[in-house]
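Excluded from the complex is one protein chain; the other protein chains are retained at their positions.
Moving on, here comes chain A:
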Amino acid sequence: MDGVTTPAPKATAVSPGPGAAFIFKKALISALVALVLFSLMIGVRTEAGPSGQLIYWTRFGDLAAMVATVFGGSIVVELLRQWWGPVGTVRIVPQPVQTALATAGRWIAPVLLVFTFLVPVIFYNERYILDLGILVLTYVMLGWGLNVVVGLAGLLDLGYVAFYAVGAYSYALLATNFGLSFWVCLPLAGILAAFWGVLLGFPVLRLRGDYLAIVTLAFGEIIRLVIINWQSLTGGPNGVTGIPRPSLFGIPLTPGEDGLAAKLGIEFSPTHRIVFLFYLILALALLTNWVTIRLRRLPIGRAWEALREDEVACRALGINTTTTKLTAFATGAMFGGFAGAFFATRQGFISPESFTFQESALVLAIVVLGGMGSQLGVALAALTMIGGFELFRGLDQYRMLVFGLAMVLLMIWRPRGLIGHRAPTVFLHHSQAISSDLVKEGHG
């Protein structure tokens, strides 16, 4: 990460690019900028002393190390750039690889699906991998749900986690207060979340683009703040505990007499429940995918895509943009609600901490990275992001720093997402992959 990055002149065979003096000067400027930026924030550390008074001490060693890193990094980046040429989409994922991926795309999806089905069989004894698989699938489902709103209808939703929260709390409260089972609550959670989606949809109808973004963000915050403060209902910051585990159509997965293991006559193992949860979220995610794919072929799905491409043209063609937007919001919200109910039953405990803006940003990043509208892309992006996020778990407080940097860098290198093309829903004579560079979206 170099401080100053002026777009370097294109390095071709004819012009060998600027010389050593230029590189050195650029690195020097970067180092100087870094010195000023880090001078107080890194060079000086403040802490509340024993008497409550703030004390500070200096860390000039760290400061020097940071500045040196920026200086060296700038030289390396500049050399790489001269040697490699300007960084474009073709450079990061070369064109042949992209076309190969596109053709393999038809095969990747089934192979990935079969592999996912086999994960509990292969990794039966590896609890960590199963848990990670459940986590990834939860985000795949959330990504596919948000994809309906952002990817298909082109409405920028920064508060998606609100519906996730509504689903989770609906199940948690219904189950702990009224003793309703998971299978009764699941559709209820979806319906309630969809209801909230419609409620949010109403003010949104007249708004465009960034206004929509801020309203959804505000809505997400409102839901979270209400959950925190409505202590008598939601337990406030302490959350809801003792949420019942799901049963296999009434048969609990417990070691007792009437547990599934006893009925089947096999030995009880806590892994059964994990495997069951794995297949449950897989089924929910596949349901989301299936419904999305089916809806895309229906008039409503076509209307969503038309809305994404051009709202004015859409209205001119007589499409009711009001209902189109509302259905997109409600559908996306419903899947968020399902995922929320699953989250609550998996955790057995929920608190407002799980429903922060950070989660919304994570899901949005998955959708955009996946290539907006590409179902396979979203799944791959969820795998990459959540997997990558797990890799850095040991880094603790540096984790979000790395995540933020990765987001910035990925956007610079692949602004169109990992899978930057998608097949159109409607085509004449023969289908042709459309480069997403030709498609505009997210205009709300």
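Here, a contact is a pair of C-beta atoms (placed from the backbone, for glycine too) under 8 Å apart; a residue touches a chain by one contact, two chains touch by 3 or more; residues count from 1.
Convention: contacts and distances are computed from a predicted model.
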One chain isn't displayed here; going by UniProt, is it "Branched-chain amino acid ABC transporter permease LivH", "Elongation factor P", "Type-4 uracil-DNA glycosylase" or "Sporulation protein YhbH"?
"Branched-chain amino acid ABC transporter permease LivH"
Looking at A:33, A:188 or A:251, which residue reaches the missing chain?
A:33
For the chain not shown, which residue from A:64, A:129 or A:214 touches it across the whole complex?
A:214
Name every residue on chain A in touch with the hidden partner chain.
1, 3-5, 33, 36-37, 39-42, 44-48, 52-54, 56, 150, 156, 202-203, 206-211, 213-215, 217-219, 221-222, 225-226, 228-229, 312-313, 357-358, 361, 364-365, 368, 372, 397-398, 400-401, 403-408, 411-412, 415-416, 440-443
